[in-house]
Every structure is written in structure tokens, then in C-alpha cells.
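Left out: one protein chain. Kept in place: all the others.
Chains: A, B and C, in written order; residue numbering restarts at 1 for each.
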Amino acid sequence: MSRLNTHIAHATADRIVIRGVDLVEEIIGKRSFTEMLYFLSVGRNPTGAQVAILDACLVTLMEHGWTPSSVITRLVLESVPGEMQVALAAGLLALGPVYAGTAEDCAKLLCEITDTSGGSDDRSARTANDLASAIVTRYRNAGHAIPGFGHPLHKPNDPRALRLLQLADDMRISGQYVAALRTLSSAVDAAYKKHITINATGAIAALLLEIQIPSDLMRGMAVVSRSGGLIGHVKEERVKKASREIWRFAEENIPYSEQD
Amino acid sequence: MSRLNTHIAHATADRIVIRGVDLVEEIIGKRSFTEMLYFLSVGRNPTGAQVAILDACLVTLMEHGWTPSSVITRLVLESVPGEMQVALAAGLLALGPVYAGTAEDCAKLLCEITDTSGGSDDRSARTANDLASAIVTRYRNAGHAIPGFGHPLHKPNDPRALRLLQLADDMRISGQYVAALRTLSSAVDAAYKKHITINATGAIAALLLEIQIPSDLMRGMAVVSRSGGLIGHVKEERVKKASREIWRFAEENIPYSEQD
Amino acid sequence: MSRLNTHIAHATADRIVIRGVDLVEEIIGKRSFTEMLYFLSVGRNPTGAQVAILDACLVTLMEHGWTPSSVITRLVLESVPGEMQVALAAGLLALGPVYAGTAEDCAKLLCEITDTSGGSDDRSARTANDLASAIVTRYRNAGHAIPGFGHPLHKPNDPRALRLLQLADDMRISGQYVAALRTLSSAVDAAYKKHITINATGAIAALLLEIQIPSDLMRGMAVVSRSGGLIGHVKEERVKKASREIWRFAEENIPYSEQD
Partner (left out) sequence: MSRLNTHIAHATADRIVIRGVDLVEEIIGKRSFTEMLYFLSVGRNPTGAQVAILDACLVTLMEHGWTPSSVITRLVLESVPGEMQVALAAGLLALGPVYAGTAEDCAKLLCEITDTSGGSDDRSARTANDLASAIVTRYRNAGHAIPGFGHPLHKPNDPRALRLLQLADDMRISGQYVAALRTLSSAVDAAYKKHITINATGAIAALLLEIQIPSDLMRGMAVVSRSGGLIGHVKEERVKKASREIWRFAEENIPYSEQD
């Protein structure tokens, strides 16, 4: 027989308990979605500042106009009009290592820097700088972009990242991970001999770590956030039918040829 | 050339505008995720009461323990461990007409009742009762359950629905749709000659209509809500590996047979 | 305890049995994929003609260049490059009631015609004509296109449908369902006062019914078929990166506007 259990939820005829808390008595009407998202992801209640930071990260990622996820959602909606959740889920599949997972990957680098530097004395500060430089060298040698840095449009600075980091400072949330991000930023600039922006997912990586959301759940936060934005695309697509135009573009502008 | 446009979002090097609002100056750090979800879905800012009602609906649907969506997410996570968003999206595909779409379908019935009854004088009240009875008869004749009513576990009453409706009353959000739900409930009880509970999705249908979220976006709210809950399942599954047990159950308890 | 069983497959250490047949001894190296697809879908072995017809239907749907499914697969591949099956599955989600389900819906109409007409005497022939006319009237009144008829590009005739129907005639597969399709075609032409083509999915609907594949599995045949075609898109996309061009098109040609 199974000896497994789950800590998540349990329902009887007149009561639903979620991680030890009564849904009807203590959650509905008393806690916000963002508070519950934190509670279910981290396993304990957030402080007010933690909720504010999580909200800030979530609203940052909700919407960025035309992206692979919004184009996919619109194409699937056109194809399966009666099941909106299928269109949303299809778009969410695209939140992977290229367009949303950089928060996760950047967060791992920040943990790599902080795991060793730990304290704040001269020796460990030097070590953090050294670790950051080594990371930059490693990525450059492999020909990879450094997760959390650079943006094709938002340069020299990504205004979202500036705002998020300022908010973390203002709310006294900034700690070792924001410090590590700034150390890494200096190492990036030194290696490239110019300023490369910290992008939105870089700042989000640092802020989510500061509020104890682990790197391996960050992509889940992107899913929650973007799912909200994609609802707006569903609503607009039902009226504007942009997916047909996008599809027609491919037919007209990427023509068939038997030779290259 | 395309003459289409989009009203959703636009980015330049130093600015991102979302439906006419500056993301960095006016949204990050100033609005909650739930406020933005309302703004992107409905197209204008919510009142405080509307945010509270939307939050209440969202936290109600986040988590209900073992469901098709949570089992699916865990099985996909076990199969594709490196891409968490794939596991979440797979679970979200299941939020369809059987397990989450009943809010949408119930909302359509409530609109059917309110579209005609409109006012509050005797004649229209009688008409609302008649419309509700006709709906119940139509569903019973077709052999279909009435969306928003009944629950295999939560009886005689679904405590979530009671709480949500009370909250709507307390916040003075209850209007024609909550009234229509209660009218429909009376017609259901009369037809079945016993009390059938209004379930959670029935109450959510009425509350979301009261805050002007249309029925054809309600399944999107379920996607947002449940995506948060599924993150908790991902976190637990990485440690407990329940999906293997579930799979083994199928192998052991649903055996192969050449005959029925 | 569960009293359920499954008729599909069973494995022991040295043997795998699929619907009563030994995989290693009787299937691998002895049966083609198409034969097994028929066997698993219908529950018995196909004749040679049935295999030929199923192959003809499968190769017809494999590839049609730029379609929602191929655009979606390419966008997801760009976003999740390490998990090819995710890109394929995302494209397959789009094979729904708009772009591939018309075979299923057309097949249901053909069954509606044949269920009653049955024989070949004058009375039933007249009845088939009457039923077909009634179907056309019903769809026109509802403002819906008739599944299996019409094509934006392939007119006056869809060459694939002509070829498939000729093949069915040549192989003596054509029976009541091909006859019903031709009856329906006459009713369509009479109602519209011009020739509307039978399209590829219309012909496929009739042919698959003739080989005893039920309408409610036809969308599965589209999934198998198109999954093969999408592999070619994955291969090309890895080199050509067309998805980036398609995405850029949306950004450049469907601009942001605060007003319509």
C-alpha cells in the first residue's frame, strides 16, 4: 500500500483545509491572490513587503505586447475557439529557457555568488567579485549570453529593472541577492567594456530570491503572471482576428522555394 | 498592408505602455496583480470592492487537492523535469467544460434570466421565476446537470459558495446576477423536491458577472487561479514523487484482459 | 477495489502483448505503422485496400505549408529548443473544429444521411436527397459553412478530394458514405446555385467511414498525420528561424494604438 501523503489540501463535506488553513473561514475574503500564491509556493505567510515585491514582479511580466506566447495563444484561439484554456496553456508552454526562464538561470548565478561570499568583510567581497568575473568568463567562452543581462530594445537601461531594484531598496528588501546582482553587473560591464543593462528578469531573479522564492519555482511565477496578460489577448483576438493576418504574412513573405 | 492594430501594449527603449498606462511609472509598485488582472480583462480600473471580490473568487479556485489538473501536472513534471511551465500548462489544459467551465456555463444561464427580467416589479420577478423554471426543465429533459449546482462531496451546502455570496452581500456587490442565481436555486430545489447546493463555480459565476467580468473570460480566471495552486503541486512532487505511485496504481489495479 | 480492466496492452519480463497479439513475434518487422494504427483504432486487422485508403488519407493531411499548426510549432521550438515534443504537441493542439475537425463534422452529416436512407430503392434515394437538402438548409439558416465543402484556394475543385474519391472508386472501397457525400454535394450546389468544391477533409470523412473508422476518432488520424509533417517544420526551423520573422511581422505591422 501507498505510504505517501500530501500536505496541500483536504476537503470534507463542510470544510476545505489548505496547508492547515481553513479556506472558508480564513482565506476567502481575507487574503489576496498574491498572498495565497506566496503561501502555496513558500509554505508560510508573507510579510506586507514580501507581498508588495511579489506583486511588483508579477505585474512586470504580465504583458509585453507581441511575444511568442501572445502569438501562439491567438493562433490556438482561432483554431479551438470554444476552449479558451487551451489557447492560454499553449501560450504558456513558450515561457521556457529563452523568453522567461532567464529569471531562473540568473537566480542560479546569484546563488552561486552568494553561496560562497556569505559575509561582508573585505575578503568575501573580493571573492564575490572574483566569482562574478569567473561566471562572466565562463559564459563568454561558451558563447552564451549572461542570463538577466542585455535587452534588444531596452538600452542602455531596462526601465523595469531600475524601478524594481529601486522599489526593493525603498522597501528595505534588498540584501545579498541584490548585492550579488550588482556585483555581477559590474563584472559584465568590465568584461564587455561598456554598460550592459540588467534586464527585467535579472531584477526579478534578485527580488524573488530576496523574498525566499527559490529559483526552481520562478518559472511558475512567470506562468501565473503571463496567464493574466494572455486573457487580454484572448479578448482582443476575438474581435480583431490578428492571427489570420500573422498567418497570411507567413504565406506571403516566406515563400516556397526548391533552392536556397 | 495590414490595417490592424492592437490596444494592448507598446514598448520603446525607455518606456512600456500597457493600455495607455505607463508600466514603470504607474503600475510597478503601485498596483497589485489582481488589480492588473482586472484592468487587462475588463479594460478599466476596478473599485476596491471589485478587487476584493475578484481576489475572493481567485483564492477559492486555487487549490482543491487531487484533481485531474494536479495529477496531470505531476505526471508531466516527472516526464519533463527541466521545464516546469510544461507541467503547469498541461494541467491547465484540463480546466474545461467539466471541471472549471461550469462557471462560464452557469453565468450564461444567469444572463439568460437577467436579460429579460430586467426590472424589479412583480411582472418581471414572475418572469425571472418562469425563465429559471424553464431552464431547469430544459436541462432535466436533456439529462444534463445544471451548471453551478450540485457537488459530490459538499452537501447539503458548498461552504465556499455560502461564504462568497455572503461576502458579496456584505460588500454591497450583490445585484441582479446574485438575485438570478438565487431564483435559479429556488427553481432547482422545486424541480428536484430537495435542496441542491449552489456550488463554488455557481457563486463565482454570479460574483464575476456582478463585477463586469463576462462569461467568456471566466475560464481565464480559472487558469490564473489554478496556475498558482499547481506551483505548490510542482514543489511537493519534486520531493514526494506521487506520480509514480499513481501510475503504478493504474498498472496494478486496472489489469489487462482480452475479454470484458 | 477497482473492477476495471483494459484491453490494450500487457507486458511481462519477456513478452509484450498488444490487444492479444505478441509485439515481438507478430508485429515488429511484420506490420507497418499504418496497419497497426488501424488495428489499435478499430480493433481488428485491416485488409490491404483499407491500409491503402488509410495511407492515402494520412499522406494527404501531413503537410500544407504555413498553417496555424506549423507556425505554432515553430514559435514553441524557438522558445523551448530542448524539448521537441513540446513544439509538436503545441502545434497539434490547433487541429480542432476549424482546421482539421471538419472531417469529423462532415462524417457526422454523412452518417445522418446514411442512417436513414439505408437501401438503394427509389424511396430511400429520394429520402437521401431530402435529408441532404435539409442539412444544407439547416447550416445556411444558422450562417455556418457546411463541413467538408468549400476551400479558399482550391476552387472550383480541391484536387486532393478528386484524387481520394477516384482512388476509393478504383479500389472498390466507395459505398454508402461516398454516395452520401456525392448526394450532399449535389444539394450544396443546388442551394448555392454554383459548384462548391468537396474539400480534402470532406473526402477523407467519406473514405475513413468506408474503412470503418468512426467519426469520433478522425481527429486522431489528423494528429498522427500532421505530427509527421511538423517534424519537417522543426528541422527547417532550426536552420531558418522563420518564427523570429513572423513575430517581428506582428510587432511591425500590427501596431499599438490607443484608439481604433
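To be clear about the criterion, contacts are C-beta pairs under 8 Å (C-beta built on N, C-alpha and C of every residue); 3 or more make two chains touch, one makes a residue touch a chain.
Bear in mind the structure is a predicted one, so any value in this text is a computation, not a measurement.
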Sole residue of C:L93, C:L110 or C:I198 that reaches the chain not shown, by the stated touch rule: C:L93
Contacting the left-out chain in the complete assembly, out of A:A56, A:V71 or A:V86: A:V86
Residues from subunit C at the interface with the omitted partner, ascending: 2, 4, 6-16, 18-19, 23-24, 27-29, 31-34, 36-37, 40-41, 52, 54-56, 58-60, 62-66, 70, 83-86, 88-90, 92-93, 95-97, 100, 153-155, 157, 159-160, 162-164, 167, 216-217, 219-225, 227-236, 238, 240, 242, 245, 249
Subunit B, residues in touch with the chain not shown (by the definition above): 65-69, 71-72, 75-76, 78-83, 86, 90, 93-99, 242-243, 245-247, 249-251, 253-254, 256
Touch list for subunit A against the chain that is not drawn: 1-2, 4-10, 17, 19-20, 80, 82-83, 86, 253-258, 260
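Throughout what follows, only the chains that are shown with their structure count from here on.
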Interface residue overlap between copies subunit A and subunit B, same or different (over half shared): same
Central chain (distance from its CA mean to the mean of all protein CA atoms): B
Whole-Å gap separating subunit B and subunit C, where each centre is the average of the chain's CA atoms: 33
Inter-chain centre distance, subunit A versus subunit B - centres from mean C-alpha coordinates, in Å: 24
Shared-contact residues (touching 2 or more other chains) in subunit A: 65-66, 83, 86, 90, 93, 95-97, 242, 245, 249
